[in-house]
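Report on the structure given below.
Every protein chain of the complex appears in place save one, which is left out.
This part shows subunit A:
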Amino acid sequence: MAPTLPSGDQASDQDNWDNGRLAHKRQLLTEIVLRNRLTALVVGGDTTCRVLEQLLLRSYGVQTQGVDNGRDAIALIASGVKFNLIIIDMILSVLNGLEATRQIRDMGVHCKMLGVTACSGESERQAFLAAGVDVFIEKPLDPEHLVPILRELDGQ
């Protein structure tokens, strides 16, 4: 991946940021190299979370799109756009995550779906899985959960 920081002095200043705590996190971000071009849709009502999830996916080279409600997600998929991965929040405006997930599955979409939520109760987990997500993750989305899924989708 082409560096986005200018070379030279600023890069050396940035190098000084490294410490043991960051090293492990950074290692996870370079842990895999995707052989295939993967695409993902992030459906999240909260801007900060949606942007973070898209940034994380893009750091692995996944092409991402983001929408902030279930209705727009349904419309995008209905328009014929295909995704390898859909990450969907449970609580959304207009059409909530559970119902949006059901409708996406009813449309015959079989791609991997990750349900993410700030709530980690068993009832929430069961409801999301019953609606059709393959995996349930408590926010925030992190490399430890994402890397195995990307490997699987990439056929590694």
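Following the convention adopted for this analysis, a residue touches a chain if its C-beta (ideal position, glycine included) is under 8 Å from a C-beta of that chain, and two chains touch if they have at least 3 such contacts; residues count from 1.
The working rule: contacts and distances are computed from a predicted model.
Visitor: What protein name does the UniProt record of the undisplayed chain give, "Histidine-containing phosphotransfer protein", "Sodium/potassium-transporting ATPase subunit alpha", "DNA repair protein RAD51 homolog 3" or "BHLH domain-containing protein"?
Guide: In UniProt, the chain excluded from the picture bears the name "Histidine-containing phosphotransfer protein".
Visitor: In the complete assembly, which of A:33, A:55 or A:81 touches the absent chain?
Guide: A:55
Visitor: Considering the complete complex, identify which of A:34, A:76 or A:91 is in touch with the unshown chain.
Guide: A:91
Visitor: Which subunit A residues would touch the chain omitted from the figure, given the whole complex?
Guide: The list for subunit A reads 1, 3-6, 8-10, 13-14, 16-17, 19, 21-22, 25-26, 28-29, 45-49, 51-52, 55-56, 58-59, 89-91, 117-119, 139-140, 142-143.
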